[in-house]
Structure formats: structure tokens, C-alpha cells
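Complex shown without one protein chain; remaining protein chains in place.
Chain lettering (A, B, C, D and E) follows the sequence in which the chains are written, and residue indices restart at 1 in each chain.
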Amino acid sequence: MRPSRRAPDELRAVSLERGVVKYAEGSCMVKFGDTHVLVTATLEERLPPWLKGQGRGWVTAEYGMLPRATLERTRREAAAGKQGGRTVEIQRLIGRSLRAAVDLEALGERQITIDCDVIQADGGTRTASITGAWVALADCIAWMKSRNMFKKDTADKVLRTNIAAISCGIYQGTPVLDLDYAEDSEADTDANFVMTGDGRIIEIQGTAEKEPFTQDELMKLMALAQQGVGKLVDLQKMAVA
Amino acid sequence: MRPSRRAPDELRAVSLERGVVKYAEGSCMVKFGDTHVLVTATLEERLPPWLKGQGRGWVTAEYGMLPRATLERTRREAAAGKQGGRTVEIQRLIGRSLRAAVDLEALGERQITIDCDVIQADGGTRTASITGAWVALADCIAWMKSRNMFKKDTADKVLRTNIAAISCGIYQGTPVLDLDYAEDSEADTDANFVMTGDGRIIEIQGTAEKEPFTQDELMKLMALAQQGVGKLVDLQKMAVA
Amino acid sequence: MRPSRRAPDELRAVSLERGVVKYAEGSCMVKFGDTHVLVTATLEERLPPWLKGQGRGWVTAEYGMLPRATLERTRREAAAGKQGGRTVEIQRLIGRSLRAAVDLEALGERQITIDCDVIQADGGTRTASITGAWVALADCIAWMKSRNMFKKDTADKVLRTNIAAISCGIYQGTPVLDLDYAEDSEADTDANFVMTGDGRIIEIQGTAEKEPFTQDELMKLMALAQQGVGKLVDLQKMAVA
Amino acid sequence: MRPSRRAPDELRAVSLERGVVKYAEGSCMVKFGDTHVLVTATLEERLPPWLKGQGRGWVTAEYGMLPRATLERTRREAAAGKQGGRTVEIQRLIGRSLRAAVDLEALGERQITIDCDVIQADGGTRTASITGAWVALADCIAWMKSRNMFKKDTADKVLRTNIAAISCGIYQGTPVLDLDYAEDSEADTDANFVMTGDGRIIEIQGTAEKEPFTQDELMKLMALAQQGVGKLVDLQKMAVA
Amino acid sequence: MRPSRRAPDELRAVSLERGVVKYAEGSCMVKFGDTHVLVTATLEERLPPWLKGQGRGWVTAEYGMLPRATLERTRREAAAGKQGGRTVEIQRLIGRSLRAAVDLEALGERQITIDCDVIQADGGTRTASITGAWVALADCIAWMKSRNMFKKDTADKVLRTNIAAISCGIYQGTPVLDLDYAEDSEADTDANFVMTGDGRIIEIQGTAEKEPFTQDELMKLMALAQQGVGKLVDLQKMAVA
Partner (left out) sequence: MRPSRRAPDELRAVSLERGVVKYAEGSCMVKFGDTHVLVTATLEERLPPWLKGQGRGWVTAEYGMLPRATLERTRREAAAGKQGGRTVEIQRLIGRSLRAAVDLEALGERQITIDCDVIQADGGTRTASITGAWVALADCIAWMKSRNMFKKDTADKVLRTNIAAISCGIYQGTPVLDLDYAEDSEADTDANFVMTGDGRIIEIQGTAEKEPFTQDELMKLMALAQQGVGKLVDLQKMAVA
């Protein structure tokens, strides 16, 4: 039995609350159980220098944790003077994932910045961030549509697909979905899947924590992930309906 | 008439919600109208090196803003690689103010770190931070009491007094209480008062934005502040009751 | 009796020596007793990016201490790789104060940078810096006038007023003026006043070091400060005469 | 046909040269075609602070590129003052992968640091780094064995398994092995596999560059990777024989 | 007798291998015995801001050491977040020296960046770097000539002269040439000479490690250096022939 007493294929309670800060073009407070992330989407009429004049836009992401999101206080990265390796790795993953959801040419020469700030961390902050970021992004694009910021016929192409993310792992020999911190610490294998609603893969990252895992085990984790992402995408659709 | 349509001596709607993150020894979501700050208090059994072995504890503070707490996105300080001057100035003020509320010898050789993270900013983030920080600090000290962490007879001395903070300014010639962003931008004078419930002063910072102000004007601002802090302290007492 | 044997309302010996470095448009070696600060004013035909094209100029300040200005050697901030919190707080105060002395529109689209470098520190470095900075600034503006750099009729408006600064505190129950380091370490309350010659307030910062102070005590400190600033402004007038 | 004219399942010419610098406990110049990486393994009798006294050792990695390893000169990270996000992400991957090859308890309370410096980059620097790092690590452990640094019976357990890494991608609809830079730029999907010689997975990272990919496509890439890693492990065995 | 068993005026085995990385406009692996440095020359059509529009080009240099170039692992400067003092001092010397070999006006408004990365260090890394850098620079200029990048009649003026560098020292009372690490650690005096093939001086840096040295001793070191540089310049000429 899992420490969380959930069934192997059971997600934590998930909620996606929109419009949680008043200035952002899109925002979402996403909760996967006790993991809470505040996501905002910011539209800016500027681009990174290397992208100027190419007729395409950009989506990027930044990630942070409030110091006391964790059991022990974590040092504030602004005070330390740099972002840690884990932060950099996660924000690059979030950015790549969300770019896959957007037609950058249809977006036009603009940048959307996704900020994911973890208010409380209990495992799965990167998958919750990506799942909530899609909602904030969708609201940002809706905001732009309502102001007629896209060329005719392209407005509906900007957002290409839903994407969501979930972690899976092998806990005491059993493949399980959506690990919380206690489960993650004990799992033999830890894999994060970013997928579309129909189960295609945007990004997969799997790590053997103790023993190497087999192709067969990976397939079982992926089947769980497809099921979990399917549910998350349903929740996204309800949230933005 | 003020842009906010409030009476000159009228506070914004204030709320102080305790226990908003599960790991911190004390926490408070404080709202002064559209200014929302998440404050946590962290207890650690360690001290800054220069304070070791003196039989006294320490209270310190850090301050940050989520990038999209503001109308325009602000650059993330962790990405910029340093805390800006305004951040440094504010967190030093918060730390000094809260230390004045605590008997550091009664606290013992421990450190309490106050983290103030602005979720949404509409003026007065430093005064909201201090007001909410007192609640988080009081909860942290109560948590310690319930674990018998203080010497006999000193437990009730640790928290010496309530403190709260409010801003005042002269808006179109009229002294007004608790400026929001729109009022602050237009005010001739901007003063922040950190006070005890009975109107004594912990910290005062007043700045002439356009014209120097007179001692008489300062007295009028201080009278408003005493009234405002009185109300804030009542709200603190209700919150921790 | 004060450790310095001065009367409660007695300033330290103050001197304001102009023209101490040959390249700067204005400079002043200011001494408040054993506190010595070298101040320069630099005129540059450039502006911070956010101020360009608005028809106004800017005055800003930077502050530093030579490593052995203090009893114990202080680590060089350039070697540490960042300016400390105290430095940042002080240079922001100096900048705000001096801007209040200048009509930024009459100044035109230029920047004056005030550099305050503490050669020897014995308390009151920020108040000495502001008092000396006014002299360096006045000389810089005179230098510009003599080169006909202002529009007709505006040259005499650029410098709006004299400003000077002084600290006050409550030492063993008595309000005293112009604290040196030994007095400052023992004082119950520490307040810095930046004022015009006629006693109006540019900036006030008061901090309760041990016990909260009352409005009445603040009034007594302010009366001392008005008297002290009056004398400092007289000295400024003699210096630039 | 691939730009490199290789068959879809054909590796580039691979070489693993040992002992290329005289001071390191282990070293390897690894070449995957025009990608050349110099790897060293350094043994130190110290541990990161959080690992002390737990009876286990540590393996960590750092990664860098010489400025002119690339077609255009890349800014030196030491001059820029920080490691870029890509560097951080890669060195964390290398460290995790090599730790999976080592029994950290059998290693004892010591740290092995793997340094991977790219001399010339033509795609696949992270997979070449991991493959060469295993050789340097094996030599470092052999060096320790020859000095009787392990407890009896544990010396042969320290290195648990061979590991190697290879990239795969879908190039114009065809799954191909070991992408060079020209192929990588054009590929629809890019996946890196770190595996043991018998095809079990240490780490998998797959990214959809343009379109999401299916589970079936991932299986095809994995089959190619298993074949490629098998050959690389054979080359490792010959190198250290 | 020297620890290296060389005669006092004997260089270590020197080799200059060209074209060692495929992208750079010029490159050279230079070996002075066990000191190995990889040097590249990069041509860029840009200039430092302060040099724009003056009709002249620029040559600059950067220097680094791989972490395990040394007996003990040296901390990676990119990870430390800054270049150390020794690195800065050496790269400034290399840049100044190479600029002396080039007619910057004939070069035109372009920048050549010399990167010297030490693969293995056994004393004399700065002199090996300069000697190898001349070869990389010569190849870069030849590359430009072959593309007709210079104005007529100026192509042969760009490279004004050969330059090379060597260290000398006084080891147990005897002046010796080309110190390796063991000799350098024991030498009383350490001097580095950058010279032209005919013995004229580009740069001289001499340091008394223990006792001050006399003008006569300096002359003896210089005579050795002239002889050594003469041989190095011969080797350069053979290398680029």
C-alpha cells in the first residue's frame, strides 16, 4: 500500500483555479494534493535578441520556490545570488514543454513568460507547474484573441493542443502514479511525462534511482501516465470552459 | 476625494489569514485591499556567527516579489543574480521592526526568519508585510511555547508587544491613511509608521516626494497612523485569539 | 554627561573643504569630528534609460567606505562582489535627499552622480555625507552656470534650497544632537533628519533601538535637529560664499 | 539518406583513449566522430557537507566547453561569471548517470569528480561525455584497487556495471542513431538514452522538437539505442582490458 | 644539476601542432615538455565598443585551465563564478603580447580572440601560451589573406613580427632556461620574457621570489631568454612553413 493510501493509478486531488492575480494576462493556482504552485503568464511585445525579425514568437518559463515551501527552509535564491541547478533544469523543461503547445508563427513576434512559483511543495512541483501553466497560457491567448491581436484565420491555431504532465515511479515493485514527496523519496524509479491529451509524448524523463529499469517497466509507467494525463486534460478543459 | 473613494482616515479592507502553508512554524496571508503578502516564520536552532554564545536569539527578515505581482512584469531577482536596492531596504526595515517586538534574551539562542513574499502589489507592501509578520511571529512563538521550548517564567515575556505598520501621505493637500499605488504615485509626502498598539513609535520613515513638509504636517500624519495602527492591532488580536 | 563631553545640543567640530580633487565638477571633504567623508559630484550628459526624453535630469548617489575607515577592517565590497545592505540603504537615502534640493526640469537632461566615500568613520557617516554632498552639488551647478549650460531664467532655479542632515538620539534619557559612534552604540533611539535651513523636513528616519519612543520624544529630537541643521546650513553658506 | 551518409543504425567512428593527462587518477579522450571530449576522474578524500558520516561516497560531474569548440565562438562561462542553463542541465545528467554505475557504500567516504571538457562539438556531447566518463571512472577505481583502498571483498563491487549513452532521433520520418549536429538540427524528435550493456535504462530523456511523438516511435528509438549502447559497452571493455 | 637533468640553457621538448580543432580560423596545440596548451584564434567582425569607428582592429586573449590540468584538482572558475587573479593577470599579458605582433590598422575593424586552455600544467603555461598563440594567430591571418580580406598592399604588413616567450630563473645560484614546475617552486628569481626573434623585448616581468636580484643577474637571464626565444621562433617558422 502506498504511504498516501491511494490506489496505484490514483491522482492526488487536483484543482486548477484561474484568475488568481489581477494583473497577469493569465494565471492559475494549481494544486496536486499538498503541492501548490502559482502560475502566471505574461505577454510582452519584445523578443530575445536572437529571435528578432524572424516572424516568430517565443514562450519561456521561470521557476522558483518560496523559502518555506519546504519542510526545512530553503535559502532564497535571490539572496544566494544565483539560481540552483535544479531550478535551472526545471524551468528549461517547463519552457520546452509549453512551446510544444503553441504555434510560434501564429503567435507573432511576442513573448509569453510563464512564472511558476511554488507556494508549498510535496513532490511533483514540475508536473503541477506544467499542468497549471497550460491553463495560464490558454487564458493569456484568450485575452489576446479578445483584443484581436492575431491575424485573421490564425487565432485558433495559436494554441495547438492541450498538454499536461505527471510523474510515475516504481514503489516497492509496483508502478504508481503521481508520487508525493514521501513516495518519491522511496521510489526505485522516477519518471516525468509531458503529454498531449491523446497520449502522445512531448517530453519524457526517466531516472533509475537505485536499480536500472527495463523497457517493460517503462511501458507500464507510460500507460499509467497516459491515463493520468488524460484526466488532467479533462480537468483543464473544464477549468477553461 | 481619494482615487480609492475612501475617507481620509479609512483603511483598505484588511484580512489576516493564519496557517496558510503547512510546514512553517507560523504563517499569515495578509491583505490590505489588493496588496497580498504571504508571510512565514521559520524557527532554526542556529544563529549568525557574530551572535553565537551571547545568550540571545535573533529575528531577521527577507522580502521578495513574485515577478507578476506588479502591473508590468518585474525581473526575477534570482535570475538577475542580486536583490535590488528597494528589496534590501525593505527587508532590513521588516527585520528591525520585528526584533523590537521580541525579547531576544527570552527567545534564547535561536533564529526566527520572517519571509515576506508579495503575491500581488498595490502599494503598502512593506506595511502589510510587517503587520502580517507579527501574526506569523506570534504563531511561531506559540508553537514554541506549546513544545515547552522556553525557560520557566520567560515564555510570556518573549513577545513583548503587538506591532503593526501603516503608510500615510498628503494627497492633494489632505493627509490620508493607507495609500494604495495610485494614491502613492500622486502623493506629496509619503511616510511609513511602525508602531505599538498604544501609539508609541518603533520606526518612522518619512520622505518629501515633491516639497519639504512641516513638523505640523508630520504630526497630522502621525495622528492618522496611530489611529490606523490601533485598528490593525485589534485585527491582529482577533486573528490570534 | 555624554561620552564626548559635548552639551546635548552641541555639534561636533564641522568642516566643509571644497575643491579637494582636481577632476570633479564639485567636491567636498566634510568632517563631523572624526567622521571624514570625501564627496564628489560628477556631471554626465546621459540619463538612466527609463528617464530619457522626458525633459528632466537626475541626481543619484553612491556610497562606500574605505576598508580601514573603521576600528576593525571591513571587507572591501568590490572584493566581496556586492554592496552590502547597509550601503544600499544609505546611498538610496543620499540620492533621494539631494534630488529634493534640485529642480530636475531646470537641470535639463543630464545626470549628476554624488559619490560619498568614507575615509574615517566615527558615527553619522550618512548625515555628514548628505551635508557635504550639498556643497559638492552646489559647486557642480555653479560650474555649469559659469559655462552657460542652463536656459535663460532657469539657472537660479536649479538649486532650490539648502539641505543638510543630522542625527539625534536619546542617550541615558536625554535627547542629544549629532551622535558619535560611542554614543550611537548606547543610545535608546536613533533618528536621522534631512532638512532645509528653515526646518522643513526632507526625510526623517527614526528607529527605536531598545524601547519604543513616544511622539513627545520625537518632537524633542526634531527640535534639536532643526537647531543643528540650521547651523550646518550656515556653514554651507559660508563654505560656498 | 542522412546528411552524414551513415546507415540509420550506424554509430560515428568512436574512440576511447585512456591516460591522456598525467595527473588524474583516471582520464579518457572520447571521440564520437568530430565530437571530442576530454574526461578526467579525480579522487578526493572529502565529501559534500550533507553526506558526511553516513558511510557512503559520492560521484559528481562538471561539464564545460572550450570557447571555440563550436562553429561560432561561445562566451567563456568563467568570464560570464556563471554556468549557463544547458551546462547545468548536462552536468547534473552526467553525475546522476555515473552514480548509478557505482556502489556508493563500497566506495567509502570519498568523492570522485568527473570533469568533461568539450574540445570540439559536433552533436552528442553529453552522450560522448557519459560514455568516456565510465572509462575514466573505471581507471580511477582500478587505481584505488591497486593501492588497496577498499575493504576486503568489496573492491569488486564498487563498479556495479558498465554504462554508456547515445542519442537517437527521427530524421525525415526515419529513426536514426547517434545524431551529429547537422542531423540534430533537423530532427523531429531527440532522445538521449543512458543504459547498461544489457539494455536496461539508467536515464531516458526524450523531447518532441516539432510534433509530439508516439509510444511506438519511442520504442523504435529505444531499440536503436540498445543496439548502439551494446556496441559502446563493447568498446569500453576493449579499452580497459 | 637541475631536477629535470637539463643543461642550464636547454629548453624542454617543444612541439607546435597546427589545425587541432576544425572550426577555429587558427589553432595550435603547444607543448613545452609536460605543459600542454590548446590555443585557438577566432576572427569576429565586431569590436569592443570603445574602439568602434577608429579604423583599427583588436587582438585580445582569454586563458583558462582545465580543472585537472594540475596535480591537485583546481576549482572550475565557471562554477566559482569568477576568474581568479592569476588568470586575469595571465590573459592580460597574453593579449598585450600578441597585440605587439600585429599592425592593428592593417588588420582593419575586426577582433581576433586568442583562447588559451591549459590541458596539462607543469610550469610555464603563460610562455607556452604566447608561443603557441603566435602560431594560431599566424594561421588566422593566413586564413584571412586567402579570402582576400585585407586591402591591397597591406596583407603582408598585418603580422609584423614573430614573437615567443620563455621563462628563466636562478636555480641554486645558476641562471637556467625554461623552468618546469619543480624548478619554478625552488627558484630564487622568476622572469618571463616575451621577445621578437632578433632579441628585442615586447614584455619583461621579473620577480624576486626570495632575495632581490641584481642588474647583472637580470642580464644573464636575458641572455638565456634571447637564446631560447631564438630557438622558439625557429620552431614557429618551421611550423607555419
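Remarks
Throughout what follows, contacts are C-beta pairs under 8 Å (C-beta built on N, C-alpha and C of every residue); 3 or more make two chains touch, one makes a residue touch a chain.
Since this is a predicted model, take the numbers as computed values, not measurements.
Across the entire complex, contacts from the unshown chain go to C, E. Residues 21-24, 27, 34, 38, 40, 42, 44, 62, 64, 66-71, 73, 76-83, 87, 113, 115, 117, 119-120 of chain C touch the missing chain (whole complex, contact as defined above).
Contact between chain E and the unshown chain involves residues 82, 85-86, 88-89, 91-92, 96, 100, 161, 191, 195-196, 199-208, 212-215, 218-219, 222, 226.
We take it that only the chains that are shown with their structure count from here on.
The minimal number of chain-to-chain contact steps leading from chain B to chain E is 3. Superposing chain A on chain E by their CA atoms means rotating through 120 degrees, a value rounded to the nearest 5.
To find the repeat of D-E among A-B, B-C or A-D, check which pair has over half of the same contact pairs by residue number; it is A-B. The distance from the centre of chain B to the centre of chain C, with each centre set as the mean of the Cα atoms, comes to 28 Å. Annotation for chain E: residues 81-82 touch two or more other chains. Shown here, the protein chains touch in a chain-like sequence that does not close on itself.
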